[in-house]
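Here the complex is missing a single protein chain, while all its other protein chains stay put.
On to subunit A.
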Amino acid sequence: MVRKMVVLVLACCVCLGLGNLSLAKELGVVVYQDNPGQHVPTTELVEQWATEKGVKVNITTAGHANRRTIITTALEGGTGPDIIILADYEPHLYAEGLLDLSDLAQKIGQENGGWYPIAEQIGNVQGTWKALPIYIYMHLMMYRRDILQSVGAAVPDTWNDFRDVLQKIKNAGLNIQPFGVSYGRSFDGQQFLISRILSGGGRVLSEDGKKVVFDSPETVAALQYVVDLYRDGLVDPTVLGWDDGTNNQAMLSGRIAFTFNGFSIKMQAEKDFPDLNPNLGVTVYPKGEVTRVCFPFTLSYAIRKDSQNVDLAKDLLLYLFKKENYEKVLSYTRGATGVSLQGFASLPMWQEDPDWKANLDAIPYAQLFAPPSAATAEVYNGYVIVDMIADVLVRDLSPEQAVKKAAQRMEEIYFGKGKE
């Protein structure tokens, strides 16, 4: 009887050991599904790597709607995918649960001409690389070439030019609204307003990050500029009710001549609107009084700190960042994903089409609106900045009052200060 028990226990141990061994050989990876379709070549590359290494890979395809749920569950539960994909500030928010990837970041940077500054700000958390930014999707200005031609205007280079061009379009009495982007709770609208504020010299926090400095003449002037566009009839009158998709529809249906958006509008035009596409130009944001700012959306790969497959996971990340593999994804998406490494800026593909090159041209102007932190994420996702527009246009606050109100909300979020 005792002998049988011992055999049984040993058998169980062997089974468990084998089980663990096989589990350790199964690597979980999250691949992000986006408009440019980078997930297609990325998935192929991951499968190719798995075949070469003889490793079983479990790929989870995540989109905008479910990515955060998958990531937070994996990080909180300590199970699930080993390699996760993080957006924007998330490497800073989830830093405690992420593996130090400084060795990989250094190697990849050295081999590929160095990281863009924006990539370093995203991936490097207080001196330690917690994530490897792989793509930087830029918010860009889209315009109608034929409309500009018909009013005899050039592509606006500054915000003043931009307003003048809109005025010309309005004065021409064409059957088109000069400009349209959401003025309500949306990321497009918020990114447009943030870019306008930062380019004029407005800031959210002081240099040392210890004080909210949002309430400034520069911020007020930028807000005034944006609401004046509306009051002067240069913006589609329904923009307060728009969301992130409405400006896409409006641009593609010929309702508006200008908008600010990710590159998806151009891609859809090329695919489904062949008549419109040649007239749809794409370029960087106009320059403000101080600088030019384009808003970035970044995707970064990271490895869970408690992953049981650290070596395999690191090997796969190195594989994805390998020059020929990175270029494979870039050529599939024609650069619509943007790049995080400066070495890829000299590829011949960028010279093929100036509209597509805007994805590269905008990266040097990428700027974060505040140092990455949970509070910054709350300010952004709580639409604190874009809410100012409705406060002025519908609630009849002055731009000064709206900025003051937003600054007070920021004080509460950053420093927990109550109503003064």
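Here are a few things to note about the model shown:
Heads up, the rule we're going with is that contacts are C-beta pairs under 8 Å (C-beta built on N, C-alpha and C of every residue); 3 or more make two chains touch, one makes a residue touch a chain; residues count from 1.
Everything that follows uses one rule, which is that contacts and distances are computed from a predicted model.
Only one chain is not pictured, and the protein name UniProt records for it, out of "DNA polymerase III subunit delta", "Electron transfer flavoprotein subunit beta", "Cell division protein FtsX" or "Sugar ABC transporter permease", is "Sugar ABC transporter permease". When the full complex is taken into account, the listed residue touching the unshown chain is A:Leu93, out of A:Leu27, A:Ile70 or A:Leu93. Touching the missing chain, out of A:Glu44, A:Glu111, A:Asp161 or A:Glu378, is residue A:Glu378. When the missing chain is restored to the complex, the residue among A:Thr72, A:Thr158 or A:Gln224 that touches it is A:Thr72.
From the set A:Leu104, A:Ile122, A:Ala390 or A:Val403, the residue in touch with the chain omitted from the display is A:Ala390, counting the whole complex. In the full complex, subunit A touches the omitted chain through residues 68, 72, 75-76, 90, 93-98, 183-185, 236-242, 246, 249-250, 255, 374-375, 377-378, 381-383, 387-391, 394-395, 408-409, 412, 416-419.
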